[in-house]
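First comes the structure, then the notes that go with it.
What you see is the complex with one protein chain gone and the rest in place.
Presenting chain A:
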Amino acid sequence: MPQEQRSPSTQHDDTAAAETRHKTTTRADAGIDDLDAILDDIETVLETNAEEYVSGFVQKGGE
């Protein structure tokens, strides 16, 4: 009897856990897809004469 009573709640917990896992995975995947789009964007920024840009960034010391 106690087992029967526990069973639905255990099942519920499992489902909830699975849902949480699913959500987490989906969110992580969405985050990564997102990041891929940002990386595409960054890549276009980097295409413009990076070598000249980096060597031209010269400062004097400060403080």
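Note that in this section a residue touches a chain if its C-beta (ideal position, glycine included) is under 8 Å from a C-beta of that chain, and two chains touch if they have at least 3 such contacts; residues count from 1.
The rule is simple: contacts and distances are computed from a predicted model.
Engineer: Assign the chain not included in the display its UniProt protein name, restricting the answer to "Cell division protein FtsX", "Ligase", "NADH-quinone oxidoreductase subunit C" or "Methionine ABC transporter ATP-binding protein".
Structural biologist: So, among "Cell division protein FtsX", "Ligase", "NADH-quinone oxidoreductase subunit C" or "Methionine ABC transporter ATP-binding protein", the name matching the hidden chain's UniProt entry is "Ligase".
Engineer: Tell me which stretches of chain A touch the chain missing from the display.
Structural biologist: 28, 31-32, 34-35, 38-39, 41-43, 45-47, 50-51, 53-63
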